[in-house]
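The structure is given below, and queries will be raised subsequently.
Of the protein chains in this complex, one is absent; all others appear in place.
What follows is chain A.
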């Protein structure tokens, strides 16, 4: 079997130091998080006793650049890890398979490095801007960076610095949960007796991006008013913890009068289907997306997951949650009644479905792989595809100027 491995590559403007990264998406499994593993290649004889330092930084941008007046900056950069990469501080460092592969392929000038996301570090989220806004994206972004210098605090020269944006994402847990989220409310009226009760039940607790949500609405009208129409929304709740701001946006909606009016004494049971999709919310200001690097395969931001026993209040960065909101219009005098049912919208972990089927098979495979480790690597070496960022680098340099 020939498997080609995609490798991301980016060099400093002067081309002397190059990043090689096996991937740009790193998954937070809630109990642990994938480390950022990569390799740096330095052109021989370039350093001359200088060193190469690496950093993992997160940038919070919570306001437009154009609005920065009075010396306010709407962005903060937190350097999460910093490390000396060349010369290696720990020559016996354990390498990940990807690093081993790259080091073998790239020769003696390749130095592996590993960064760990600290606990509680937020996921990458991009807040969508209106149409023609071409400023820096708002949200949480991660960057790895390498630069040449004598010490860590050395002034970083643009020509010998390389940085690459990476993503930190969360995937859905393997178990989608058995509980069906539901909510029950009732509403009385000031000048008349009786109540309208509304019960909403979802068919899942966790949806994957692109999946249809089904909300079953049960209305029983024991009042003297009648329900004129029913509205159904999917609401994205965004909490920007760094400025203590929160807002909600409808990402999918429908309104129906089917089965309406629900006259006094009548009941209605109806299921609404909605698909929350980023594609339907293009150019809408403030919609949160999973940190995105390219325009294709953008999806709405995934719900923020926190470790058990912790509340989302402890989470950092941008906290995302979703709910289905049902609104009943009870006429001009009756007003509106509404209820929210929370659910989670997540990315399926890769191979979730197969995993369930073939856990046993995988185990066997891995044993096999280990048996002929050498052959496996040799096989793979020729199939590394380097994705070069040369063009992007040029653009970045221009932008920086």
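Note that a residue touches a chain if its C-beta (ideal position, glycine included) is under 8 Å from a C-beta of that chain, and two chains touch if they have at least 3 such contacts; residues count from 1.
In this text, contacts and distances are computed from a predicted model.
A chain of the complex is left out here; the name its UniProt entry carries, from "AP complex subunit sigma", "small monomeric GTPase", "Cyclin-dependent kinase 2-interacting protein" or "Opsin Rh5", is "Opsin Rh5". When the full complex is taken into account, the listed residue touching the unshown chain is A:240, out of A:148, A:240 or A:337. Screening A:14, A:59 or A:216 for touch with the missing chain picks out A:59. From the set A:31, A:45, A:94 or A:258, the residue in touch with the chain omitted from the display is A:94, counting the whole complex.
Of the candidate positions A:35, A:173, A:261 or A:342, contact with the unshown chain belongs to A:35. Mapped onto chain A, the interface with the missing chain covers residues 35, 37, 56, 59-84, 89-90, 92-96, 114-116, 118-121, 127, 136, 138, 158, 240-245, 247, 285-286, 314, 316-317, 399-401.
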